[in-house]
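The structure under discussion is supplied below as structure tokens; questions concerning it will follow.
Apart from one protein chain that is not included, each protein chain of the complex appears where it belongs.
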Amino acid sequence: MKLHEYQSKFRFAEYGIPIPQGQTATTANQAFTIAEEISGPVVVKAQVLAGGRGKAGGVKLARDPEEAKKHATAILGMNIKGLIVKKVLVDPAVEIETEIYLGVTIDRTARRAVMIASSAGGIAIEEVAAQTPEKIIRIHIDPHLGLLNYQARNIASEIGLPRNLWKQFVQIAGALYKCYEDSDASMTEINPLVVINGDQLLALDGKMTLDDNALFRHPRLAEMRDTDEEAPAETLARQSDLNYVKLDGEIGCMVNGAGLAMATMDMTKLFGGSPANFLDIGGGAKSDKVAAALRIILADPNVKSVLFNIFGGITRCDEVARGILSALNEVHTSVPMVARLVGTNDEEGRAILAQANMITATTLAEAAQKSVEAARSTSEK
Amino acid sequence: MKLHEYQSKFRFAEYGIPIPQGQTATTANQAFTIAEEISGPVVVKAQVLAGGRGKAGGVKLARDPEEAKKHATAILGMNIKGLIVKKVLVDPAVEIETEIYLGVTIDRTARRAVMIASSAGGIAIEEVAAQTPEKIIRIHIDPHLGLLNYQARNIASEIGLPRNLWKQFVQIAGALYKCYEDSDASMTEINPLVVINGDQLLALDGKMTLDDNALFRHPRLAEMRDTDEEAPAETLARQSDLNYVKLDGEIGCMVNGAGLAMATMDMTKLFGGSPANFLDIGGGAKSDKVAAALRIILADPNVKSVLFNIFGGITRCDEVARGILSALNEVHTSVPMVARLVGTNDEEGRAILAQANMITATTLAEAAQKSVEAARSTSEK
Amino acid sequence: MSILVNKDTRLIVQGITGREGAFHTEQAIAYGTNIVGGVTPGKGGEWVGKIPVFDTVKTAVEATEANCSVIYVPASYTSDAILEAADAGIPLIVAITEGVPVLDMIKVRVILEQKGIRLVGPNCPGLLTPQEAKVGIMPGHIAMPGNIGVVSRSGTLTYEVVYALTTHGMGQTTCVGIGGDPIIGTGFIDVLAMFEDDPVTEKIVMIGEIGGTDEEEAARFIAETMTKPIVAFIAGRTAPPNKRMGHAGAIIEGTTGTADSKIKALEQVGVKVAQHPEQIPELLAGL
Partner (left out) sequence: MSILVNKDTRLIVQGITGREGAFHTEQAIAYGTNIVGGVTPGKGGEWVGKIPVFDTVKTAVEATEANCSVIYVPASYTSDAILEAADAGIPLIVAITEGVPVLDMIKVRVILEQKGIRLVGPNCPGLLTPQEAKVGIMPGHIAMPGNIGVVSRSGTLTYEVVYALTTHGMGQTTCVGIGGDPIIGTGFIDVLAMFEDDPVTEKIVMIGEIGGTDEEEAARFIAETMTKPIVAFIAGRTAPPNKRMGHAGAIIEGTTGTADSKIKALEQVGVKVAQHPEQIPELLAGL
């Protein structure tokens, strides 16, 4: 789960990291009022969970409240990579002297958290990594000790930070790691961390991604989820405890197991089609869950055929079949469907599906092939 | 530094450990009011940093406020092992079904914290260790993980705690360790942890000893120090950054270094005397500190002679000599003094002391012997 | 022969009285696995069928001399359960539970490494040595004894592959599901090394997926160390970047973790990479 810039920065501030004293607005008039209070130039920033908002025109400098209002009017409602901007952050503008990158993420290979820093802040760290990898400093963090002060000093030294800023930097780096750990984050970054007035550090922009598996112990963070920013189908899927990711192909896939779901998606491609989604119903799904999954698939207008691939273990094929039927009783559709059920109670499952008008297959390859053909015939209609 | 029972228990409560809902009183009338509010039998408990207050009559059951007042009157002002009771804790009385011991301390050999538990609660753990060592369970705690739930369950299982109490016990044991760690304690114990109403655990009595070296990061705990409970000389010494412990012999000792101070004490004994104190002036002491130290020694009426043993390294013998003279200018005394100064600036030191009427010695043995003789002649006067 | 588990495995089940634990215990017993005890705090002294339940792993190990534990407790209790098993001296711990927080696993791994204890999982289907031991949730009937070693980050995809092998008469030494999380106990390299050392295993199937760089590291290890032939399959060629594909570990971050990178790395060191799971038996037969 991703946090907005303002959510991340407000959380940073709880850990003592200095941030600009801005506020969020959902209307242009609010933006005007905030800019008035700040009394000075402000930056109006789209709060949207997509990269590249700057290039899309989602970040604008305003010299006065009137201009802030004008920019907010333009930005609110803007569509950035498919997401509608519903909120802006109005921050006091500052004169930036230096831009630093500072982030924490997991190094899967080293199996530790790693603090990443660079004197080349203000641009995506991936770009720095590609263009000037020597400018990236990485320090692994002992999970039992946290970031130690000397480690932060080593970073400050290696990115060439002026010595008068070290104390602040050590405090900010320590706070950032603590915030990361306390939040069970998988990524958190300040980019840029800027130097202003010659001797002050300020976290100008912030990002956090949280470990979904750990949200159970962070109810306050879990509440920050912005469902406006999810595809509605993904919200629906999450509520039914389904793993669903919308893609832009035409073959709806319903599979038990994440690896098998990916393999199934891949096979539609292999046989000339393209998957409309990733959907894992998990292990031991009951019929109501299966029905919810099918409703989500069929709600996607791009879907031209549906492929059920169930390898029954804990999951019972008859339960899956019942769920499919129950959804079909509700949603009337002419989309052709291909079912491949193998394993626990597969015969019962197939018997149940015999009531529906469904293409069947024995192997996964056969099923994938038939779903591609079915999608093609739908498109041609 | 030791905390009082009420200080320890109130701190336990901050960590979610259930304690009796009592309050402290410094007057008998206050005790009456608290007992009235509790409305039911209460226990009036002397708050004093000495063991054995029960046997000394410092803990009394009262059936009603009137009786609570009577007991408080008796207990307040009571002298328990040299300490005057200035405060009582008035706790609601409970019917105790089982008494458990639960504590955390440092196992120096294992170099870890250890949780100690016993089904034989309510008596000093040292007694249990001596009489029924098999009733003591010890679990070492990984400093980086803290007490894990399974470890608390292992303890619950091994002390034979009924299963319906395990959840509470796991929570209390975890909280006790957390409280220990967060406070930089060297010892913390609940004794007894009692079962009441068949299904509730309650911390009836509590103790904490804090690591003096870590008080700098616990200002709130450092403020809890009860100087009423220290020998006034020890308070004075602490304020001058001196390590002083009052003993009951007749030879006052002033030494630089803790080990050497102990060795010096031991030698007075070896030659037939007995030390009046442990006093380490530390490394590099200036004359004002030395003067403060001598004032403290001379304030003890038991002191019949004083032995200065200074092995100059960082400590300069001339500084020590100047401090001694400055104190003697202030406090007029007829107590004989033996000085042995070796090392940095020892000749200058001896020259300064030549102004005072002082016995000198070259070796430590000679110094100790002379101080014993001097004390004897003072006593005979 | 086999790796990790066999007839001599003395298994305990942590979370044996839970829904999952009870169901899979029954299945494992039916398969012939030597389950010697179960653990559920507060239920010591009870029985699940013929299996005694203990309050703690410590008491279970004392009573049963268990040498392996399988964990079915909820995600929020899993790290405690793993450390409990480790502390009680269990040398092989298999954690089935899905949804364990990553930072928990980072901490747990450090401790297990210090103690030299092997963890498989979490978020894995477990281990299956056909006709000897079923430790976890892999369906037993799809497997048969033989000389193919199978190692996989996935669950049902593994079953699909094992089923295809069995259908083609290719039996397995041991099937190892290492799990789909970003931080797991046992990785490809560990299992490949064990298969290399197992005299019965002749060929190896390795099933990877997008996310992380474990497959790339395995490729380096294969080039340096492995002599037995390997067929691989990598799931997720059609997965988009920065989206988690079910498994917490299956996510393409920036430019790392793509299926293409993994396939390329494996092919470069001589591993045959299948286009789809059902192609694996055919490729194995050609080696």
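Structure notes:
Here the chain labels run A, B and C in written order, and each chain numbers its own residues starting at 1.
Here, a contact is a pair of C-beta atoms (placed from the backbone, for glycine too) under 8 Å apart; a residue touches a chain by one contact, two chains touch by 3 or more.
Just so it is clear, the model here is predicted, and its values are computed rather than measured.
Taking the complete complex into account, the chain left out of view touches A, B.
Within the whole complex, the absent chain has one touching residue among B:Ala113, B:Ile172, B:Ile324 or B:Met358, and that is B:Ala113. For the chain left out of this panel, the touching residue among A:Ser157, A:Gln355 or A:Ser377 is A:Ser157. Here one chain is not drawn; of B:Glu95, B:Glu126, B:Glu223 or B:Glu380, the residue touching it is B:Glu126.
Checked against the full complex, the candidates B:Asp64, B:Glu181 or B:Asp288 give a single residue touching the omitted chain, namely B:Glu181.
The missing chain lies against chain B, touching residues 106, 108-109, 111-113, 126, 129, 142-144, 181, 184, 186, 211-214, 216-217, 243, 245, 247, 249, 255-263, 265-270, 274-275, 278, 280, 283, 311, 313-314, 342-344, 363-365, 368. Touching the omitted chain from chain A are residues 142, 144-145, 148-151, 153-154, 157, 163, 166.
Assume only the chains that are shown with their structure count from here on.
More C-beta pairs touch across one of B-C and A-C than the other; that pair is A-C. Greatest Cα centroid separation from chain C: this falls to B. Centre-to-centre separation between chain B and chain C, using Cα means, comes to 55 Å. Across the assembly, chain C contributes 107 as residues in contact with two or more other chains.
Annotation for chain A: residues 144 touch two or more other chains.
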